[in-house]
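Omission of a single protein chain aside, the complex is shown with its protein chains in their original locations.
Order as written gives the chain letters A and B; numbering starts at 1 within each chain.
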Amino acid sequence: MSRRIRTGNHEHTGPVLEVEDLTVSFPTDDGLVEAVRGVTWSLQPGRVLGIVGESGSGKSVSANALMGLLPKNARISGQARFQGDELLEMSDKELSTLRGSRLAMIFQDPMTSLNPVYRIGWQIVEAIRLHNDVTKDEARNQAIELLRTVGIPNAEERVDNYPHEFSGGMRQRVVIAIGMANNPDVIIADEPTTALDVTVQAQVLDALKAARESTGAAMILITHDLGVVAGSADDVVVMYAGTGVEIGTVDDIYYEPRHPYTLGLLGSLPRMDQQSRRLTPIKGSPPSMIGIGDRCQFAPRCPLATEICWQQEPPLFPTDTEGHVSACHHWEKLRDVTDPSQVFTPVEIDGGGEDEVVSAPDPKLRSDADDEGVSA
Amino acid sequence: MLGFVIRRFIVSIIVLFVASVLIYFTVTSFGDPLAELRSRNPPVPEAVIEQRRQEIGLDKPPVERYLAWAGDVVTLDFGDDLQGNPVNEVLWRRLGRTLRMVVASVVLSLVLAVGVGVLSATRQYSKTDYFFTFSGFLFLSMPVFWLAALLKEFAAIRFNELVGRTVIYTTGSESPRLDADFWGRMANYAGHLILPTIALALISYAAWSRYQRNSMLDVMESDYVKLARAKGAGRPRVVFRHGLRNALIPLTTIVAIDFGAVFGGAIITEQVFGWSAMGNLLIEGLRDYDVNVVLAWMMVTGVIVIIFNLIADLLYGVLDPRIRQ
Partner (left out) sequence: MTDTDRPDTPETEDETLEDRRPVDTGVQPSGQPAALTADHADHELSVQTRSQRQLIVRRFLQHRLAMVSLFVLVLLIVGSLVGGSLWTYDYAEQLPTFNEPPTWQHPMGIDDIGRDLMAKVLRGAQRSVQVALLVAFLSTTVGTIIGAIAGFYRGIVDSILMRITDLFLVIPSLAVFLLLARIVGGGWFQLALIIAAFFWMPLARIVRAEVLSLREKEYVEAARALGASDARIIVRHLLPNAIGSIIVNATIVVAVAILAETSLSYLGLGIAAPDTSLGLLVSEGQAAFKTRPHLFYWPGFLIIIIALSVNFVGDGLRDAFDPRQKRVRQ
């Protein structure tokens, strides 16, 4: 993987984007929905930060908060410094000079991200001319060039097509082209491959990589797909119930997870390189984000949960490696774990009797002896 | 695009044909044109009735009668009314008056509806939004004739007293035997037009502004509007170039479909304000069982409705590239 670290067209050194204790909540008829509850991370220039979590874990909401794209009723607090400037204090007008020029965003569903009534070219040209004083013809030539970069064949003809004449994967490339149009310093890709066929996903990831290489932008890659993160990210934030529960490099997270939720996610992932492994799903579902109490939010689903997990929400503890942090009271217990099935119960396979048990949950590790994965 | 236009045009012609058949057989079935002759006292000799019967072609089979009538209608000849005068004599003048009112009110309510729809949607749940929502519901729930009568009794009379002369007229479509230059005539028309237009416009305005508000809200929540913001487009650009441009598409269909309803609704407004226009023509025709008059009204209205549907289809094609193929 190429890691070309380039500082952008600015003097700033250090992280290009620093998020500290970001909190987002929405008042609703049913109460205050705490979508993001104090997330902290930073993004270094040219690096790719993967944000992983289930739907509803607050990963998209936090990204939209940075871009100022949340509905007006959202209550946002905390800090988000983009090259030293506080994003959360900017007016919409100030933000709109950054959006599209230095901060770009790519959305989940390419079928709905492009305006159906304008030609592809018009939409790219718009992105260019909003921030650059160039003629329409110049912008159009740039647009064609951008389309080539993201791998659209016949770019000089396709530029005059409407979005409905493109397939989903092609549309997502157009959105990527729009995102990279002004050589941004940060590209936020919010589930860029989720809505696409598996075969197309790889192509879109390639287009993203091309965009990153040609602009030198750092990227935030939001996804629920650990496979996508493994292939593209340098650092990873694992989010659960609105907060980052484990942060580390991609190797830390994959090979030395120190949070049972991360472990559980890895156990739910089918892997080609480990033939005999059985999947170990996390039982239960994420908590409702209304009226969250002071406890580890993962406790109801966690086989390791003990009394303290129900009494106190764990802060981020530093672990063995520098920069690798975990919000688990029992992170040290995970040092000895080499396989998710030591903690989580593997799925039952029907008709099994003959298949040998690879490994069983280790009773010493687990706080409960039953298979429910729920402790009261 | 040309193929699209031609296709739509052919469909319109077919619809018009079907409509004419339906109209002809419904209307001719509802009254006996000879009833008046038969009921005369002293009784009219049977021979005279029979002669009249042949004169107006009632002895021929219905299909043949329809073809004869349709042939005339194609050349814009709607036949004679019961008094023996050509229907055309009054039809076109009255149509002009009604169209004046209907077009003015459609334009007025469209402009208001789009403006208010956008305003309410961009300020959802603000006081402005609540005000327009409530007033919209109020207009939707108000009988036209009642509102029209109120406007007539209060707005017009008060206003005229205020300015000290009659600017707003409450009766008729123009002053009889008006002797004025072009501008005088226009002012007179406008003075007569203003109240009926408002009365007629408020109902469709209320429905359309609700519609436009919802359609605008949907569009403003769409991903492509979000992308436009993510590109760094400013608020006006996001609202108008991206939001309104898309939110207008569904409204065109609604307006076209409702054009017929506004045209029909004009019947009431014309009655309240004493206009001698299409509405009156229909009501009189129905009262007297004047088949040719009713047929003429129906056909003219049908053609107008179909033309507006065609226009809406074409506009839809112009506004939405997805439809064009």
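Criterion: a residue touches a chain if its C-beta (ideal position, glycine included) is under 8 Å from a C-beta of that chain, and two chains touch if they have at least 3 such contacts.
As the structure is a computational prediction, the values presented were derived from the model and not from experiment.
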| item | value |
| --- | --- |
| Residue of B:Gly79, B:Gly172, B:Gly234 or B:Gly264 in touch with the missing chain, whole complex considered | B:Gly264 |
| Of B:Trp92, B:Phe131, B:Phe145 or B:Phe240, the one touching the omitted chain in the full complex | B:Phe145 |
| Residues from chain B at the interface with the omitted partner, ascending | 15, 18-19, 22, 26-27, 29-30, 124-125, 137-138, 140-146, 149, 153, 214, 217, 257, 260-261, 263-265, 267-268, 271, 282-283, 286, 294, 297-298, 301-302, 305-306, 309 |
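The rule is short, and it goes like this: only the chains that are shown with their structure count from here on.
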| item | value |
| --- | --- |
| Distance between chain centroids, defined by C-alpha means - chain A, chain B (Å) | 55 |
| Residues of chain B defined as touching chain A within the complex | 222-224, 226-235, 242, 245-246, 249, 319-322 |
| Partner chain B, residues of chain A touching it in the complex | 67, 69, 92-93, 96-101, 104-105, 107-109, 112-117, 126-127, 130-131, 162, 164, 175, 178 |
